[in-house]
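In what follows, a single structure is set out as structure tokens and then discussed.
Here is chain A:
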Amino acid sequence: MHYTNPTACSGASEDVLTHNVLPLLHEIRHALGKWLESGDPTVIDLRAIPMAPGEEDELLARLGSGEIHARLSALGDSEIVETAYPGAWLVTHRNTAGEIIGKYIEVCDIPQILKAPQEDVRAGLQRLQTQLG
Partner candidate 1 sequence: MTEIEFLLWVRGPAFEGATVIFVLGVAFRLLEILMLGRKANLAEARGSAMLGGLRTIATRSFPDATTHKRSAFTHTVGYIFHIGFFVTLLLFAPHILVVEKAFGVSWPALPTPVVDATAVVTMIALIAVLWHRLKDPVLRFLSNFQDYFAWFLTILPVFTGYIAFHRVGMSPPTLIAIHILSIELLMVVFPFTKLMHAFTLFMARWYNGAIAGYKGVNS
Partner candidate 2 sequence: MSGASLERGIHALKEQIDAPTATFFSACVHCGMCAEACLFFTETRDPKYTPIHKLEPLRKVWHQEYTFWGKLGRALGLTRPVTDEELTEWETLVYDSCTMCGRCSMVCPVGNDIAYMIRKLREGMAAAGHAPPGLIGATRRAITIGSPMGVKLPALQAQIRHMEEETGLTIPVDVDGAEYLCLLSSMEIMNFPEYLGAIARIFRQANVSWTLSSEAFEATNSGIQIGVSEIARELVNRIVTAAEKLKVKAVISPECGHAYMAIRWEGPNLIGRPFGFKVVHILEVLDQLRAGGRLRTTGMETQRLTYHDPCQISRRGGVVQQPRNLLNLVAEDFVEMPDTGTMNWCCGAGGGVSSNERADELRLKVFNRKKAQLDAIGAEGLVSACSNCRIHLEDGLEEYHMDIPVLSLTETIAEHLADRESHEGKQE
Partner candidate 3 sequence: MARDKTLGEVLRERGISRRGFLKFCAATASLMALPPSTVPAIAAALEKARRPSVIWLSFQECTGCTESLTRAHSTTIEQLIFDTISLDYHHTLQAASGTGAEDARESAMQENWGEYLLVVDGSIPTANPGYSTIAGISNVDMLRETAAGAAAIVSVGSCAAFGGIPQAKPNPTGAVSVSELITDKPIINVPGCPPIPVVITGVLTQFLAFGLPELDHLSRPMAFYGTSIHDRCYRRPFYDRGQFAETFDDEGAKKGWCLYKLGCKGPTTYNACATTKWNEGTSFPIESGHPCLGCSEPDFWDAGGFYQALSIPTGDLPRAAAYGVGGGLLAGAAMGALNRVRKNRAVQAHEKVTIDDLEKERKP
């Protein structure tokens, strides 16, 4: 269930607020550079950064969307979207009720959560073997 907040929305159109959008974009720029140079990934927790209503939308709009759009169904849906800047991913976790429980910008070749975890592979293998008898 999603609520809209009239106060927050009307506030968004007004004056500039936290001014965190631009610094974040710069941080992503640095992270991409670092990834190319040393292969170190970066994860930015968007919910840990104070943003005024509307600012996050602005950030996401500026990041745009790229070629990959993945959906993960594990304890609720998660979206993994490559932004218009390859290597910069927007990861949104939701719980079963559809509430956002985490929102991250990940800078790497592929977000960790998309990779098949060994123990799940092992469990899957077992299941397949059982099925094949």
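The criterion applied here is as follows: a contact is a pair of C-beta atoms (placed from the backbone, for glycine too) under 8 Å apart; a residue touches a chain by one contact, two chains touch by 3 or more; residues count from 1.
Selection rule: all candidates are chains of the complex that A comes from, given by their letters.
Just so you know, these numbers come straight off a predicted model, no measurement behind them.
Among the candidates 1, 2 or 3, the one in contact with chain A in this complex is 3. Chain A meets candidate 3 in the complex at residues 1-3, 5, 7-8, 10-12, 14-19, 43-45, 47-48, 50-53, 55, 72, 74-76, 78, 93, 95-97, 99-102, 104, 112-113, 117, 119-120, 123.
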